[in-house]
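As you look at this complex, bear in mind that one protein chain is not there, while each of the others sits in place.
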Amino acid sequence: MAGTPLPESVELLDKLVAALKRRGVLVEEDIARCQTQAERAQPETGARMVARAWLDPEFRALMLRDGTAAAEAFGVAMAGAPPLGVLEDTDRLHHLVVCTLCSCYPRAVIGYPPHWYKSAAYRARAVREPRAVLAEFGTVLPAGVQVRVVDSTADYRWMVLPTRPAGTEGWSEEQLAAIVTRDCLVGVTLPVAENARIAA
Amino acid sequence: MDSPDPDRPATHDLGGNPRFRCTPVEPDDDAPPSDFDKRVDAVRSVLREKGLFTVDEMRFNIEALHETEYFGLTYYEKWLRSVTAVMVRKGVITWEDIK
Partner (left out) sequence: MSHGVHDTAQARFAPGARVRVKPGRPERIAPMHLRTPHYVRGREGVVARALGRFPNPEDLAFGRPGEPRILYHVEFDQPPVWGEGEVGDTVLIEIFEHWLEEA
């Protein structure tokens, strides 16, 4: 849920941090460092991984075999982070990622999760009526495409490798990365070639 | 809203929950995290890095929230409650620190 924290929550955070500092558990620099690291994680990383996978079969194979190593190849510090798994869409299969039990999300390669991903509506409905949820994102799958919902319940974090859309032949890695949005990386939308013009 | 139904899933176990059947997912509900949100997240990261709790302790203490709070508090408020609960339970801080 988006929204403003209660005043008592703001006060609780101050008291918690003050107590942790007083007791020598942490210093302000620790908090700043972790916040900087979290802010550095952006969907552009996941998008660049997808674009590379579309162009480079070897990287694609690595990414599907070991998403963590593929992220590290893009300079993402994965030590201590949950392992990253990548699921490959095909012409017949579409992946949609949700976490029904909490809100597991591949933050290392996408960044902070959007509010809707953590909402009760998305968590309750994506596993039960995925096509209706996709439609609310304006996503209608071609006939014959099976939906595989990925309920992210445990130790991995999951990212989708979408299919490369028609009309992108000959594009550079940068051009391709530009049409892969955050929402494509969890499967609620599909990359489309027209987006490049809209974004321009 | 405690129900005697023995098959009723736990509050956080939301998959398929009919209560949200008619609640639209709002793709535009997309405000960036606030300073409060980022700070809670960063404090959690520091404490995890220092080995003071695991993600599952964090998850469990969110699951333990009463339904009213589970659905009423913002996401990072729930994280803050959970982190605080774990720190008190483990004796890293005391309740007097936060009263």
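Letters are used for the chains, namely A and B, taken in the order the chains are written, and counting of residues starts over at 1 for each.
Just so we're on the same page, a residue touches a chain if its C-beta (ideal position, glycine included) is under 8 Å from a C-beta of that chain, and two chains touch if they have at least 3 such contacts.
All values derive from a computational prediction rather than experimental measurement.
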Logged for chain A, residues touching the omitted partner chain are 66, 68, 83, 85, 87, 95, 100-101, 127-131, 146-156
Chain B residues touching the chain left out here are 6-7, 9-10, 13, 15-16, 53-57, 59-60, 63-64, 90
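Methods note: only the chains that are shown with their structure count from here on.
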The distance between the C-alpha centres of chain A and chain B, rounded to whole Å, is 20
Residue set of chain B touching chain A in the complex reads 12-17, 19-21, 23-27, 29-34, 36-43, 45-50, 52, 55, 59, 62, 71, 73-77, 80-81, 83-84, 87, 92-94, 97-98
Given the complex, residues on chain A that touch chain B span 1-6, 9-10, 12-13, 15-20, 22-23, 25-26, 30-32, 34-35, 37-39, 80, 82, 100-103, 112, 114-116, 118-128, 133, 136-137, 151, 183, 188
